[in-house]
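The structure's right below; bear with me while I get my questions together.
With one protein chain held back, the other chains of the complex are shown just where they sit.
Read from first to last, the chains carry the letters A and B; within each, the first residue is number 1.
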Amino acid sequence: MSVDVRPGPLTRPTGVADRARRGRTLRGRTGARFSVRLEGRTALVCAGLLAALAAVVAVLLTTGDYPLTVPQAVSALLGQGRPADAFVVTGLRLPRVVVGVLVGVALGVAGAVFQQVTRNPLGSPDVIGFTHGAVTGALVVLLVLGGTGSAVPLGALVGGFANAALVYALSVRGGLQGYRLILVGIGVSAVLIAVNNYLLTRSRVEQAQAAQLWITGSLNARGWDQALPLAAGLAVLLPVLLVLGRSLTVLDLGDDAARALGVRVDRLKLAVLAAAVAVTALAATAAGPIAFIALAAPQVARRLTGAVGSGLVAAGLTGAVLLLLSDLAAQRLFSPVQLPVGVMTGAVGGLYLCWLLVAQWRRGLG
Amino acid sequence: MPSLPRRRRPAPVPAPAPTPETDPPVTALTTSTGPTGPVRPGTARLRGQDLTLAYDERTIARGLSLEVPDGSFTVVVGPNACGKSTLLRALARMLKPTSGHVLLDGEHIRSLPSKEVARRLGLLPQTASAPEGITVADLVARGRFPHQKLLRQWTRDDERAVDAAMASTHVEDLADRAVDELSGGQRQRVWIAMALAQETPLLLLDEPTTFLDIAHQIEVLDLLATLHEEQGRTLVAVLHDLNHACRYATHLVALKGGRVMAQGDPREVVTAELVERVFGLPCVVVPDPETGTPLVVPLARHRSAARRGA
Partner (left out) sequence: MLGLAALVLLAAVVASLAVGSRDVPLGTVWDALRGTATGQDALVVRELRVPRTLAGLLVGAALGLSGALMQALTRNPLADPGLLGVNAGAAAAMVTALAVLGLTSRLQLVWFAMLGAAVVSVAVYVIGSAGRGGATPVRLALAGTAVTAALTAYTTAWILLDQRTFDRFRFWQVGSLAGQDAAVVAQLAPFVLVGTALGLSQVRPLNALALGVDSGRALGASVTRTRVLTALAVTLLCGSATAAVGPVAFVGLAVPHLVRALTGPDQRWVLPLSTLLAPGLLLLGDVIGRVVVRPGELEVSIVAAVLGAPVLVALVRRRRLAQL
């Protein structure tokens, strides 16, 4: 492959790159005003994830203490069928499933954004420390102020944002480095964990255990009151993240290369992190700080799609499937005991990570 | 790697003998014209004015001014830690000067929209890293980012630019290979292709030959020279090897301690005296037998010791 002086490059036939790249380009008639790229395998994987999601939803809606057939459930959804069916499906099971799907999507997308910005698979909101602040906020409301109901998510929101802002402020020094963000997050988390432990030991055991349940994260007894605000918030934030996500793919060439390509790196990082923290916060107010989905979903999605970087759509769908599967297991495995879903995600996620690491190392990677 | 044809300069002329009049001591250059360089005011799209550059508290350069002559292949040389890369980063708006301005087409570079700058000025940074598993074609296509919009993600223009960039760097055959699998020289060409796909009239390169063996270094430099000659792009590169710089540069800038010690056509400015002043290296300068450009030959140990003692 020698480098010599050849005739001008423009005389060569074009299309080499386009054929070699994955995916197809959809263009408007003129080809100039509208052209969107779609990637075959990613689209296929997303379709598969949607199908899996539909299947798990069907199982969750029809099984349980009050079993239903799929047609019965469908007619209940459409407002026909017996009133008892309708109550079970649209009043109890559907809102829980909707909360599960939304929380899963939110955590999957937020995790993908965090990992992309920190360029580190451990860079999830759990590690960086949104979660511990949210727990502290909730514990203060539950155990110190004696609040209940809607006050708890509010406390979590305040605590989580305060935590995120503190970590951000302490990490910024001549630009935002992913690694420093993670380490400062670990430090701040340690203090918050100490505070949380302190609060747990200074209250009555029943109260403390109720608080521990909230900390673990659960979908038990979630209704439309949680589902609707969550849906509204995500309807605003997710499109923002998807639009900004395009610039995120350039970030993994390195900060300088991204800047040279016209990305305002620091502003972009701040904007997407703020949006991702807000998404995580919404999820936490609805279901508590559920562990590990944000960490695992982008990694699983990446291996399914084989794509470079984390596709936000695939990560969100994977998060939803993982969360609903975990919820199904949490409800059914130890029946009649109803474990909170957070226990399941932690166990499944931890074991999955073990398997992933061993598999990678066996293949001689990493 | 296959053989590497040597590139000859169009008209080799004997290098002027190093004479005293080409090298009046040029210290603390704060004016924009070099001592001997053919810089005419007004023909530089990219210029730095009175720059003070610093990382945290450490000041790298003070009152540094520089113009990049349009259409030149400018090479910046200097000893380690002289501020070469820092200067390049400042010119490419990666680093905000503590004082002074970088002007692109007469406007403050920081006041221009970031994507607008990215359509005129490209940079190949030292720190670029390919995401795991990315293919060559996908990486090169990332260079089109400043030309894309949300609903205009991949136009025929993008396609043509990427193909042209891959053709001129001769990486078409690697298009569907993963970047991780390539050799160092191939990888560097792919990165250059990405920067070329950006289709900027100005292209800055931070040590594009570091970590490459001698054959790959020449390969990359020949490629850059071809781009310069055939496509008329203005190139600015930081290089370590003084002899490479002399051979390829049309405009040489020698930095030391954050100051421009000399600039201009390497045939005119590179002298033994300058090399000793900038690098502290006793040497003789002879004409390169291939191109006639200056060739810096360090003195042998005993002679250089004798000279130091003198």
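The criterion applied here is as follows: a residue touches a chain if its C-beta (ideal position, glycine included) is under 8 Å from a C-beta of that chain, and two chains touch if they have at least 3 such contacts.
Note that the coordinates shown come from a computational prediction; the quantities given were computed from them, not determined experimentally.
Asker: Which displayed chains make contact with the chain that has been left out?
Answerer: A
Asker: Could you tell which one of A:46, A:156 or A:291 touches the chain left off the display?
Answerer: Selected residue, touching the omitted chain: A:291.
Asker: Of A:180, A:246 or A:264, which sits in contact with the chain we cannot see?
Answerer: Only one listed residue reaches the unshown chain, and that is A:180.
Asker: Pick from A:99, A:188, A:251 or A:314: which residue touches the chain that isn't shown?
Answerer: Answering carefully, the residue with contact to the hidden chain is A:188.
Asker: Determine and list the chain A residues touching the chain excluded from the picture.
Answerer: Listed in rising order, the touching residues are 122, 170-171, 173, 179-180, 183-184, 186-188, 190-191, 193-195, 197-198, 200-201, 205-206, 208-209, 212-213, 216, 291-292, 337, 339-340, 342-347, 349-351, 353-354, 357-358, 360-364, 366.
Following the convention adopted for this analysis, only the chains that are shown with their structure count from here on.
Asker: Tell me, which parts of chain A touch chain B in their complex?
Answerer: These residues of chain A touch chain B: 1-5, 8-10, 12, 14-22, 25, 27, 31-37, 174, 243, 246-247, 249-250, 252-257, 259-264, 306, 308-309.
Asker: Spell out the residues on chain B that touch chain A in their complex, using ranges where they run on.
Answerer: Listed in rising order, the residues are 1-5, 7, 55-56, 89, 92-94, 113-119, 121-143, 145-146, 150-156, 159-160, 162-168, 170, 172-173, 175-176, 186, 195, 198, 219, 222-223, 226, 230.
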